[in-house]
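Dumping the structure here so I can ask a few things about it.
Every protein chain except one is present and positioned as in the full complex.
Then we have chain A:
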Amino acid sequence: MCMELQLGLALPGSDTWSRPLLKLSLYEDINVNSKKRGFDHGYLEDEFSAASFKNYEKGLVGWPPVETWRRKKLRCQVHNHMTAAENGYCGGRASNSTYVKVKMEGVVIARKIDISIHQSFEKLTTTLMTMFDIFSHFPFIFGSVDENRRSFKLTYQDKEGDWLIAEDVPWR
């Protein structure tokens, strides 16, 4: 099952989110090496105060030390309790990977991010902003992390090619 998401980040002041300044494309890579995440997460520098970030936002690999098969089996159960099985998210043949590849326009190197370790869109956006070093690309963005984050709108493009606001859909 291949899910193609395209995320767009729009700067404050832009009238429509359909003309994003930064376009992030997410492709669910079926063959993604879910075990090869080591460095991509190590890349995340703790630029902001430690207090505002917990393990899961820092993207600590392998912490807490719960075996990968145990995590998968437990996560599948939570999903089955909450959403319909035909979602295909965690059934028998669906990809077990929750890794998505993020590519930013104008940047050669793609990054990988595990969406399952993020609990909300805010946290996902913040992580993406850090990953792509947005603050050094756009020095005119002042204010706190929260203010800047709120000025970006996450959008995604579903299979039919429609652009939708990510936050309209529940996180899970």
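In this text, contacts are C-beta pairs under 8 Å (C-beta built on N, C-alpha and C of every residue); 3 or more make two chains touch, one makes a residue touch a chain; residues count from 1.
Quick note on the criterion: contacts and distances are computed from a predicted model.
Undergrad: Choose one: "F-box domain-containing protein", "Gamma-secretase subunit PEN-2", "PIGS transamidase" or "ACOX2 oxidase". The correct choice is the protein name in UniProt for the chain not shown.
TA: Of the names offered in "F-box domain-containing protein", "Gamma-secretase subunit PEN-2", "PIGS transamidase" or "ACOX2 oxidase", the one UniProt assigns to the missing chain is "F-box domain-containing protein".
Undergrad: Please give every residue of chain A in contact with the chain that is not shown.
TA: Touching the missing chain: residues 33-39, 42, 54-56, 60-71, 73-74, 77-78, 80-81, 91-93, 117, 119.
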